[in-house]
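Every protein chain but one is kept in place in this view of the complex.
Chain IDs A and B follow the sequence of writing; residue 1 opens each chain.
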Amino acid sequence: MVRWQRGLWLFFVPSFGLLAVVLLWPLGYAIYLSFFDYYLGSNVRSFIGLGNYVDLLTEQRLWRSMWTTIVIAFGSVGLEFVVGFALALALYRLNSSARVFSVLLFLPHIVTPVVAALFLKWMLAANWGFVDATLLTFGITPPDWLGDPFWAKISVILADAWIFTPLIMMVLYAGLQGLDESLIEAAQIDGASNWRILRHVIIPALIPAIIFTISVRLMDVFRFFDIIYVLTGGGPGTATETITIYTYQLGFRMLQVGKASALGVITLVIVAALLLTINRLLNSIYRGGDR
Amino acid sequence: MAPLAIRRATKSFGGFEVLHGIDIDIEDGEFVVLVGPSGCGKSTLLRLIAGLEDITTGEILIDDKEVSRLHPKDRDIAMVFQSYALYPHMSVAENMGFSLRMRDVKPPERDRKVQAAAEILGLTPLLDRYPRQLSGGQRQRVAMGRAIVRDPKVFLFDEPLSNLDAKLRVQMRAEIRVLHKKLKTTIVYVTHDQIEAMTMADKIVVLRDGHVEQIGSPLELYDTPANAFVGGFIGSPAMNMLNGRIGEGGRSFVTDNGAELPLAAPPRIEPGRATIMGLRPEDIEIDEAGFPAQVQLIEPTGADIHVNLEVSGDVLTAVFHERLGLSEGQSVRLSIPVDKVHFFDPDSGDRIVG
């Protein structure tokens, strides 16, 4: 670093000092706790090494919650991406009226997630919810949206999509607006179809934005808590119990903080591995050259 | 106002050396221009003097005091940036007075100095404006105003005119020169434009690839370039370079393409030695008794005529002040006054002094 700018290191001190205290230290403490059998209610703790990890990895409930997380994560991110991209393209195409639409479409995302989940709950509630009331009017018997294990998963996916599609739409729309229009025009003059333009001009140019949104969303989904908590509480049974909800149950309902910490660490490892893989994959597909 | 000396200065970026042992002495009040093609290290050298980059080895002395470890603010220098670097949220007066404010100069005195500097640069009516409300030329002036207001020991200019249009550039060139006459402060001025260097400098430092190629007054550089690079870099249109050897008895120069150009007096170089002959376009004369050439291209610029002449495979550019009524394809005869010819060694590029 250039001599006259050396003082700049001091600028990091407040922020990084704070992060060390409120982030790294708690994190270290959580990892430490994960080696103990620790029930917060009785305040007795005993060191059991990797006992919590062994327990967790050998029990059914963890693997079930993992599977639920994966289903919900890929279901919702996939849905959000497809719908969000379609909306972004539509906005890009409309141009003049896009502003009004983008504001209206964005509303669900800025609403407090807990509130948004409540809105959806009132839509999907049995009998008196808007959806059921409407369907019953026409004599259609609706499924039990939140009470049936299958439909509850679908409802959770839809809820996540309702709240986060606007985010993906906005990021991709911003990316589209940054595109060099002359590229698209040149392709049109060359007689390329819309599909080919999308495939060969637009998508490659948006790759950074796409990688960014998908990674950010995937890591969000893995800590996705408030919506499920309000909408189904993980139920019925454990049908919508994701890893996060399971950790919450362990740590804050059963007060097994040691085991819950171990589960948190496992989640961290999974998320990190997943993101690395996605980044590598997407990078190699699009840097590997044009096909 | 102070002398400035750079001693054996080197600069490396991550193990890659971009300046190799630079030695320059600048006298008090001198206007020195650092010139060279892009990437030659001239801007880096200026930033070393300013203290914006750390010197790797060597030293920099301002007013005989070693400063290379000091913060830029403690070197008592002022700098005009290529981008002007005006503070967008401050008015012209605030921009100009900023360095005084940082040095705790009292507001009344500050105002007085800003007024005085604004007077010199004709900025008085603009003092309350903001940079975004100014034209390019006005911003350039404010950047200079900011520099002169403090009366520093050395002014540093980093390609200050390159963002201006051609006409304004010529005008500002003259103004900076006049300003220097008035203030008599040492100036180090970086440019890639050799015409700026020739017209403004007391002393020019030609840099290439992190080496000093030559230091001297504009005319010294023009008349006796130390090597083929300086010869080719200074002067426009560029010096003609012909590869060949000195003919028998030193009476002619034989090009590699076989043309024999008679020399009026033999140069003091042993015959048969391979050399590069450098020939300024304006030194070529039409002479019925000379060697034959063919007119290839004529470019009238109004004041002069640039003519490309083919001499058995080599093309020479010549500049004539008279309207000779030449036409393309025509055959002419040329001669070269012997005292205007430069010879360089083809391997080292160095000037061969006869």
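Keep in mind that, in the parts below, contacts are C-beta pairs under 8 Å (C-beta built on N, C-alpha and C of every residue); 3 or more make two chains touch, one makes a residue touch a chain.
Throughout what follows, contacts and distances are computed from a predicted model.
Chain not shown in the complex: UniProt lists it as "Trehalose transport system permease protein SugB", one of "ATP synthase gamma chain", "Fe-S cluster assembly protein SufD", "Trehalose transport system permease protein SugB" or "Sarcosine oxidase subunit delta". When you scan A:48, A:73, A:152 or A:209 for touch with the missing chain, the hit is A:209. Of the listed positions A:46, A:97 or A:141, the one in contact with the omitted chain in the full complex is A:97. Between the chain not shown and the residues A:71, A:111 or A:198, the one that touches is A:111. For the options B:33, B:62 or B:78, the residue in contact with the chain missing from this view is B:78. Although one chain is not shown, part of chain A still touches it, namely residues 1, 4-5, 7-9, 11-12, 14-16, 18-19, 21-23, 26-27, 29-30, 33, 40, 87, 90-91, 93-94, 97, 101, 103-108, 110-116, 118-123, 125, 127-128, 130, 133-134, 136-137, 162, 167, 170-171, 174-175, 178, 191, 193, 208-209, 211-213, 219, 222-223, 225-226, 229-230, 244, 247-248, 251-252, 257, 260-261, 264-265, 267-268, 271-272, 275.
Residues of chain B in contact with the chain left out of this view: 50-52, 71-73, 77-79, 81, 83, 85-89, 98-99, 102-103, 146.
The rule is simple: only the chains that are shown with their structure count from here on.
By the touch criterion given at the top, residues 2-4 of chain A touch chain B in their complex. In the complex of the two chains, the chain B residues touching chain A come out as 51-54, 69, 71-72.
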